Structure formats: structure tokens, C-alpha cells
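Coming up: chain A.
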Amino acid sequence: MTSRARVSRRAFIGAAGTAGLAAAVGVPTVVRAQPKEILVGSIHPLTGPLAPDGTSVANGCQLAIEQKNAAGGIKSLGGARIKLVNADHQFKPQVGAAEAERLIREGAVALLGAFASAVAMQTSQIAEKHGIPHIVTVAVADEITERGFKTTFRVQPNATDMAVQTVKYVREVCTLKGVSFKTVAALHENTFGTALFNRVAKAAPQHGFEIVGNIPYAARAADLTTEINKIKAMNADLIFDSGYLNDGLLKMRTYRDLRVEPRGGIIGVANGCYSNPTFIKELGKVAEAIMDGNYWHNPTSAFAREVIKQYETRFSAPFQSHTVWGYNAALVLLDALERAASTDPAKLREAIAKTNLKQHIAPGDAIVFNEQGQNVNATVTMQQVQKGQIRVVLPKAYADADPIFPIPGWSKV
Partner candidate 1 sequence: MLILQALLSGLLNGGIYSLVAVGLTLIFGVMRIINFAHGSLMMLGMYVSYWLFVLWGVDPYLALIASGSVLFAVGVLIEAVLVSPVLEAPEHDQLLLTLGISLVIENLALFLWKADPRTVTVPYLAVAPMVGGIMISSPRVIAFVVSLALTAVLYVFLKRTDLGKAIRAVSQDREGALTVGINMRRIYALAFGIGCACVGVAGGLVVPFYAVDPYVGGVFVITAFVVVVLGGMGNFGGALLAALIVGLAESVAAVFIPAAMKQVVMYTIFVVVLLFRPQGLFGARRA
Partner candidate 2 sequence: MSLSIEEGEIVSVVGANGAGKTTLLKAIAGLVRPTGGAVELRGERLDRLPTHRIVERGVVRVPEGRRIFPEMTVRENLELGATPPQARRKRPESLSRVWDLFPILRERARQLAGTLSGGEQQMLAIGRGLMSLPTLLMLDEPSLGLAPMVVKEIFQTIRRINADGVTILLVEQDVMHSLGMSHRGYVLENGSIVLAGGGPELLANQHIRTAYLGI
């Protein structure tokens, strides 16, 4: 499992430390002649509260790589196979850092990660130090690509995109349906939810919305009755809601119990719950008609539909929105390896920077990175649960259903 891609890699990381700790960290094995195996590191939360999401992202990466291997590996490297090493960062930056160092030491040519901004800040920093490309699968903090790093790339839309595009869609859907809602109340988890809300608050006035109040809450609360009752009392046209899957299940039931039925409806802003199949599976009718501005796969693409089918067979688990970016990040890397015809980190980085990948599973044009390494065509879509299915309703180009708006309350679906 520690076989190396190229001898030159070893020179780059220095004579591997065999002193003292060698027994604990693994002695390098002899380079296998062929077929060559290229090591890629994936760092995601596989245990801890983020484990369900982290696992699905890691599985997305896994699927793309398995498909490539099955199709004959990297042709420009003589059919080299790719091996994905899955590491668990336990939602701890400290563990993420250790795993990044280890994977690079073991000879990973690139890192994929990390589903938690705090961890991605670490792993990308370490990759930068070693000159190893790091493709961010999921992690929304804008700062990740704003530190002038040469090796950090992100395919996924960042926090600003998520917030701004969602607000824009909400105005669009209002116009489309000829309703004029103005007031918004926001309930948001107090880490990434607050990060999103801060941006929503800036974008809202530009689209004619007025934020009448917001309530941050700590994830994993035992009860949110009082919080949601306060939101209800704000009597706004719309409620914007950001949070994680677990909180979402609790909040949704509480909305229902408290009869919270705003005129426009409840709309998720990059909500970790509303675009998750588990949400519908667990809550059934309560989930019906809920909207969410989030990332999603491209339902109009036959390729995406095929990938989802294969994913669900391979992992016997539903394909989640997060999985899209695990899969796409891996696609970018595979495409770059093919074009670079080399595993040299500098050449690989150059190839990734020049990416123009049209065949991927997310909505939006080809994946193209700007100077900072952010995918300029990362597209947010508006989803809605319709008859137990998550449908894209905006933008029109990627929609597979018409929006139902204003969102009918529980009593009416």
C-alpha cells in the first residue's frame, strides 16, 4: 500500500525518514515496475458528526477513480492505475494536518479534501508547502482560495457564491410567479451558517429583500422550539434557513409543530439538510415542497444520471449533493494527469490550472479555474422537493421541474 509512483517523488520529499519512527510509519517498499500505480490522497471526516457527508464525498472521489481504472487507467502514463488512499480527519484540523503530511510522505501526487473549512485551511497549507496540488472537494470558506496559494483549487462554489446566487434565485422565482415578497427572517447555525448569513445580509437589499431578524443557534441543540417560535413571531414573508442534516431534521419537525407557514415559504441557503435524500426519507411529507439554494448535479445531463446510477449500485447509498463535488474534483485531477502525462507535482499543477473540463456532473459550463484557483463556472442551483424527489427548479437551463411558489405550508401539501 505504500508503493510509489515515481522515484523522483522520493527525491522531492527528501530521503524518507527511516530513523526511530520508521517502524511506526511504514518502511517504503520497493518500486513496483508495472503497471504503475499513482497514489491520490482523500482526506474527509469518516467518523464524528460529519461522517455521513464526509463519507459520501470520499465515495464520490472513489467512484471517479474506479471508473477511470476500469477504462484503462491514465493512458498518457502507459495505463497507470490510480489508487485512492482514504484518510479520516475526524473533523479535527490537527488530525487533518497529520494525514496530509502522511499522505504526501507516502507519495500522494495530489490531495482531495476536506469537507470542513477549518480542516481544508490546514490541508491546503501543507500541500502548498510541499508543492502538491490540492483540489478542494467541499469547503465553503472564501479564504481558502484567497491566500495566494499556487496549488489550491476549488471546483465547488464558495460561500459568497452560495449566498449571493441563492438570494438572486429567490427574487427570480418571485418575479416568475408574480409575487412580491420583501421581508426575510433567517435561522442559521452559528459557524458556516453565520458565514453564509453574513453574505446573504449583504446581498439581500440588492435584490429588494429586507432582513427583519436573524437567529443563530449552536449545532446539536436538544431543542429549538423557542428559537423557531421567535422566528415565527418575526412574521416575515420568507424564512432563510442554514444548518446541518441533524439540526435540519429537528428544525423541520419543530416548524411543523409550531405551524410556521410563512407566506413565501421556508428556503434553505446551502442547507446541509434540504438537498439531502435522507431528509426526505426520514421526514416524508414534512419535507415536501421545501426549497434550497445549493449545489446539485445536473439533471439534464445523461452523463450525470449514469454516474448516479453507478454510484447507487456501487455504494448502495443515495447520491447526495456533496457527492457531486467529490466526483468532479476527482474528474479534474484525472483529466489533468492525462494531459500532464506526468506525476511531477509542478507539471500536474500546471495542467490543473489549465483545466477546461466540459464533461462533468454539475450544472454550469466547463470547469475553468481563475488565478486564485476557484472554478469560475461553479453554479448554484435552486432545488425543490416535489413528490418526494429533489428537483432543480432554477436556473431554467438546468431545471427538471417547474418551481411551486409560494411554497405551500404543511397543511396544504
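What we mean here is this: a residue touches a chain if its C-beta (ideal position, glycine included) is under 8 Å from a C-beta of that chain, and two chains touch if they have at least 3 such contacts; residues count from 1.
Inclusion criterion for the candidates: all candidates are chains of the complex that A comes from, given by their letters.
Remember, predicted model here, so these are calculated numbers, not experimental data.
Shown alone here is chain A; of the other chains of the complex, listed as 1 or 2, the one that touches it is 1. For chain A in complex with candidate 1, the residues that touch the partner chain are 47-49, 51-52, 55, 190, 215-218, 220-227, 229-230, 233, 245-246, 249-250, 253, 256-259, 278, 282-284, 410.
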